[in-house]
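Every protein chain except one is present and positioned as in the full complex.
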Amino acid sequence: MPVEAPRKRQAAANEITIDAEGLHYRDLNELIHQAAAQGARVIDVRNVNGQRYIGAGLRLPVTIRLHGTAGNDLGVFMDGPTIELFGNAQDGAANTMNSGRIIIHGDAGQICGLSMRGGRVYVRGSVGYRSGIHMKGYQDKVPVVVIGGHAGSFLGEYMAGGRIYVLGLDAPAACPLGGGKEPVWRVPERCRSLTGRYTGTGMHGGAIYVRGQVDPALCGREAVISPATDDDLPVIRRDMEDYARCFGLDAGYILSVPFTRLAPKSHRPYGKNYAY
Amino acid sequence: MRRNLRERIPGGCAIIGVMSETGRRFDGTTVIEGIRCMHERSNGLGGGFAAYGIYPDDLKPYYALHVMSQTHHEHETMEEGIRQHFRIIHQEPIPTRRHPRVGEAPILWRYFVAAPTDFAEPPGEEEYMVGRIMDLNGRVEGSLIFSSGRDMGIFKGVGYPEDIGEFFRLDEYRAYLWTSHGRFPTNTPGWWGGAHPFGLLNWSVVHNGEISSYDANRRYLEMFGYRCYMKTDTEVVLYLFDLLNRRHGLPIELTCSVLTAPFWNEIDAMPPADAELWRALRQVYAGALLNGPFSVIVGFEGGMVGLADRIMLRPLVGARAGDLVFIASEEAAIRAVCPSPETVWAAEGGEPIVARLARSAGGSEPASAHKVEVPAAS
Partner (left out) sequence: MSVIKNEPVTEQPAGGLLPTGAVPAGTTGSPPRRTASPADRGSVGVERGGGVGNKEDLAKKTRQAVTPFRRMRPAVRTHPDFRVIVDEDKCTLCRFCVLQCSWDALGWDDRVVPFDENCVGCWRCVAVCPTYAIRIEQWPTMYRENHNWTRFIANSVRKQAGSGGKLLVGTGNDKPYPVYWDHLLIDACQVTNPSIDPLREPMELRTYVGAKPDRVDLAAYLSARERHFIPTDHRSVGDPDRSGDPSANGRPAFDRDLRRRLGIGPQLRLETPIMIAAMSYGAVSLNVQKSCARAVAEMGTYWCTGEGGMHPDHYPYADHTIVQVASGRFAVDADYLNRAAAVEIKIGQGAKPGIGGHLPGEKVTADIASTRMIPEGSDAISPAPHHDIYSIEDLRQLIFAIKEATRYEKPVFVKIAAVHNVAAIASGIVRAGADAVVIDGFRGGTGAAPTMIRDHVGIPIELALAAVDDRLRQEGIRNRATVIASGSIRSSMDVVKAIALGADAVYVGTAALIALGCTLCQQCHRGRCAWGLTTQRPDLVKRVDPEEGWQLIANLFKAWSGEIKETLGLLGINSLESLRGNRERLRAVGLSQAEMDILGVKPAGR
């Protein structure tokens, strides 16, 4: 679809509004890149629905406000911008992000924060499977993912750096169908806990902080579970205050529950697996 | 129409299902718009739809055999076979309209048939139907019965699914349940029969992903008389549902849980009586475990179920808006046709999303499953 001029509306000198209704992702992303290159500081995108790669590889200091459901790979390879999403993100948000900030007012799908090297992802709601998988820090970069609700299984799988928080601010939403009386064969505990199964499996760097208790049976063997220490608290406080500010929440309330920390047992969890 | 019977066809895809739990019927434009939103997930080599509750009252009781044939000769051979095994109540070409983006279609015909004799018990008739359909599909080259349920139909072909939907004039049908599939086959050119959904009796399956355990499942199913003539992994999903639910009487939810069985360490942690059951289920149905990345939507008489593999390697999202239940690969597909559902949630690996017709709408468990009285957990 050709890029139509009226879709771009200039509200203030450096604020631009784009209507994404029916736009192919390629056209939408072209509009965003053009606007950013022309010096826009805030880009407001309306009617987003499923467009992929929004903010992909973007390196300019711009704030993108998205309204709707962002498609897969939101902010992939992004280096610097801020994306604020009023809606849900699909799979792969913040995939391999280098720096910047993604604030999601809804939920995010699977593999949120995959291989993030830096920057921050704040999710008000919950995330799917394998969030924060293989996150890694590098030099001064420390990626941070904060999940307001609960996380699916394999959270922080082979995590190598950075920090993940799971806050459980809202009770995990039970699957709204097939509810009622539980049949006897129901597989228990599949989707009932704050972090799902295999949390921190294979982690060899970074830390996962869970607000409240963690069931060791649901964690990977490579993670050491302990209460967050006094050393952790200043960092946690700073992160939570920042997070709370983004969503208008009370940081004091979030911090009123003690955090549990999952840390790697070793930086080389599989060193003994091989024969030479 | 060329069947590639030697090779299995892997692929990635888009799937969506929409159902009214009250049995309200709505036309095919909703599901077409939904699948159109996921255009990116298909490559134009296959698209299709299943629709439940579409046929007029006088034809509802009969099996609707949708047949595609490459040549007139093959069409006639198949028709002869159908006539030989079944009583044909009514037959007609499947209505289509010319579509600029849909290529040359095979001969598309539908027969409303009954079993030749009255069977004392319903399973007898179903077994007969399944046996004959498998036989005809295996025997008649160049022709395929691709839909065989009652009061439901499958419409599929080579093209993007939204185009295929328009080609089959699905805006003119009204169904309480629609599923659709956009195909991204990776190694062979699509052929009309290879598009999804796959169907057997009232089952229909749309599938995104690949069943890495395919041959283990296929060889397991062959022990029970199923013949996997399509050589696609979707086929084994279909037959496993048929075997476990229709023939072995496991309820739909349990069927789903067997196909995506809990891990042994989960079973070990269960209370003893549950663990004993699950151990038995995994031991007995080892060949039914579906392994690999997949999400499927299975339609059946009176409901649909969405299911993703047990470690969630393919996406699946559910949503509800009023009487409508949506299941799709991407949330955006749902929002494209229903911008503000009441709830949207991501499926969990191995946790089925089941939607059923309310009893008042005439819904019930499919086949035999309701025979088992299920007590509630304490």
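Note that the chains are named A and B in the order they appear, and that numbering of residues resets to 1 at the start of each chain.
The rule is simple: a contact is a pair of C-beta atoms (placed from the backbone, for glycine too) under 8 Å apart; a residue touches a chain by one contact, two chains touch by 3 or more.
Predicted, not measured: the structure shown is a model, and the values here were computed from it.
> Wait, the hidden chain, what does it touch out of the ones we have here?
Its contacts among the visible chains are A, B.
> Can you say which of B:Tyr111, B:Phe167, B:Tyr214 or B:Phe241 touches the chain missing from this structure?
Selected residue, touching the omitted chain: B:Tyr214.
> Which of these touches the unseen chain: B:Leu313, B:Val337 or B:Val354?
Considering the complete complex, B:Leu313 is the one touching the chain left out.
> By the contact definition given up top, give the residues of subunit B that touch the hidden chain.
6-8, 10-12, 186, 209-210, 212-216, 218-220, 222-224, 248-251, 254, 261, 263-265, 268-277, 279-287, 289, 291-293, 310-311, 313, 371-375, 377-378
> Where does subunit A touch the missing chain, residue by residue?
Its contact residues with the unshown chain are 154, 157-158, 182, 184, 186, 188-189, 192, 198, 201-202, 215, 217, 220, 269-270, 273, 275.
Just so it is clear, only the chains that are shown with their structure count from here on.
> Please report how many Å separate the Cα centroid of subunit A from that of subunit B, as a whole number.
It comes to 34 Å between the two C-alpha centres.
> Given the complex with subunit B, which residues does subunit A contribute to the contact?
Touch list, subunit A to subunit B: 25, 49-50, 52, 68-69, 71-72, 88, 90-91, 107, 109-110, 126, 128-130, 152-154, 173, 175-178, 181-191, 196, 217.
> What residues of subunit B sit close enough to touch subunit A in their complex?
Result: residues 37-38, 40, 251, 253-254, 257, 262, 266, 269-270, 274, 277-278, 281, 311-312, 315, 317-318, 320, 325, 330-333, 335-336, 343-355, 374-377 of subunit B touch subunit A.
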